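For this view, one protein chain was removed and the others were kept in their places.
Chain nomenclature is as follows: A and B, assigned in order of appearance, with residue numbering initiated at 1 for each chain independently.
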Amino acid sequence: MKVNKRAKRDAKQLFHLCLVNRLLAENRVRHVVQRVVTAGRRDGPAILSHFRRLLRLDRARHTAIIESVTVVPADVQAAIEAGLMRRYGPHVTTTFAYRPALIAGVRIQVGSDVYDGSVQARLTALEKSF
Amino acid sequence: MSNLLMEIEAQIAGARTAAARQNVGSIRELGDGVAKIEGLTDAMLNEMIDLGDGVTGLVLNLEETEVGVIILGDYTQLKEGDEARTTGKLLQVPVGKSLLGRVVNVLGQPLDGKGPIKSDISYPVEKIAPGIMRRRSVDQPVQTGIMAIDAMIPIGRGQRELIIGDRATGKTTICIDTIISQAELNKAAEAAGDSSYRPLYCIYVAIGQKQSTVARVIAVLEEAGAMPYSIIVSSAASDSAANQYLVPFAGAAMGEWFMDNGMDALIVYDDLSKHAVAYRQVSLVLKRPSGREAYPGDVFYLHSRLLERAARVGEKYGNGSLTALPIIETQAGDVSAYVPTNVISITDGQIYLETDLFYQGVRPAISVGLSVSRVGSAAQLKAMKQVAGQLKGELAQFRELAAFAQFGSDLDAKTQAQIDRGKRIMEIFKQTQYRPIPVEVQVAVIWAVQNGYVDRVPVPRVRAFQSTFMDFLVTRHVELLATIKREHTLSDALKAELKTVADAFTQTWT
Partner (left out) sequence: MRPEGILATFGVDWSHLLAQVVSFGIVCVILYRFAYRPVLTMLDVRRQQIALGLANAEQIKAELARTEAQRQDVMVQANAQANILIEEARAAAARVREQQTQKAIAAAEQITINAREAAAREHDRMLAELKREVGRLVVQATTAVTGKILTSEDQRRLAEETARRVAA
């Protein structure tokens, strides 16, 4: 859907309203969505679609996806989580996923930052260097 | 073979260390050679982005939630959702002498099939021009080999001289003639072992030209033996607008290497009108606001930052020079359009080519009245200044008087003499394309004209007289020409010798 500038601006304002201490407050989000739906404005869907996008991006920024081939040992998990929290703040949620294509090692993605220690990444880099 | 194995082993060993933190994003929208990428939070302006499959992009727009990237390469293989990675590097091109004789594209990749470019130095495509204190004034000449230019609108090393005219008036031909002339001078200096002569290397940047035109230019340069001193950087009309927008900057980077290393270079931008159009396309696709004639607001900055990189730098800062010959194509002779007026105000002079003159047979069709070189005689050989100093004024007077002559009224002897002399000077300045004339021969010919040796020759035969005279000089009076070239000035002895030679020639010429 084509979102015009005004709808984007409104969505951005609403998004900033939902932030408490620079963190997203879920109850506020629900409240905002309900209000926009019931208000019945013409650009309601556009505003909500951009609002959803901003939410998604914020979520991605505060979620760490840790992909591995085998189950990561608990102490290593704790170490990773501690490192992430130190770097990105205490409100990062960690999710663990299984990705056999990595062959070995761990790939951590937080928003746009990627820490790729997997063997697959090294092999791809090696192949490219040829 | 063992070398090969060692290299492979070294590369494998190098792969053991894993990469550090990377910054990635995913393509959200893709079209018209521009990708909108979500993520890439660490992207910087003009940074190179790796889009996979060897395709790179350049960051041009930094917005709140996404990054606008123009794609340099084949964008048909990319899909929405593909991952893009920052490289932390600015767009760079390989530079150095290994590029001489090659035809490359905007990224420095070879297009002529003669193997990869071996260069270990890269210069950034976007660079800030040399500051005020780093510059030096222009006093060395660029001998273009075209008499009209070398006599009346001289170009110096480090100058920017705009070549402006309608389509098919000979703009590219002037530049090719200059390149061929430089190659001949370089070769002559090499053959004579003259170490005091600074060779001038040439870079021809083809922006949005037809590939057949570029092929023809390459063929002409190869035939004239000018390719070993030239680099051709080409982004043809079938290339994306992003490539066409970046190619002059890539050429300027290659020229800057020569400038920073004590050498002189000449760069031809053919042409900047197409460059402005390509930038307009890129800007509009990036949704930047448009202004007059739909050009973006910074189209002046686009050309000014490109042309300011051509300069002559001082001895401590590289001791080299980069001369720029930008070409602008006007529509119907309108030099007051947006982009032409911009570039005229940036450059140090212009050579204005007129279609009327072209079809009257005056080729090169240079309008002497409207063309100017703001460096002027500071960049002229003293000998040339001595013989050609009056020419511009004489031609101006001739043009005024020619209007009277049209009415067929009776004119006094002095006016008639001026008109006759003016007609003969116009004939002398006609020149065949791709045949540059060395400066010492030019000096001799103009001296002969100024001293009345051509006055008795009927106007239609002046060119025959001139070509026979030049042959006469080149084949039978080589030492005289060499003396003029060596001494750079016409002493009385040289003038006397010229007189004898000219007398001898006129006696035997029928």
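Here are a few things to note about the model shown:
We adopt the following convention: contacts are C-beta pairs under 8 Å (C-beta built on N, C-alpha and C of every residue); 3 or more make two chains touch, one makes a residue touch a chain.
As the structure is a prediction and not an experimental result, all values here were calculated from the model.
Touched by the hidden chain within the whole complex are the displayed chains A, B.
The chain that is not drawn here is touched, among residues B:L4, B:A332 or B:A403, by B:L4. In the full complex, chain A makes contact with the omitted chain through residues 68-70, 72-73, 76, 79-80, 82-84, 86-87, 100, 103-108, 115-120, 123-124, 126-127, 129-130. Panel shows chain B; residues 4, 7-8, 11-12, 18, 20-21, 114-116, 475-476 of it touch the chain omitted from the view.
Definition applied: only the chains that are shown with their structure count from here on.
For chain B in complex with chain A, the touching residues are 8, 11-12, 14-16, 18-19, 21-25, 38-42, 64-65. By the touch rule above, chain A contacts chain B in their complex via residues 12, 53-54, 57, 60, 105, 109, 111-117, 121-123, 125-126, 129-130.
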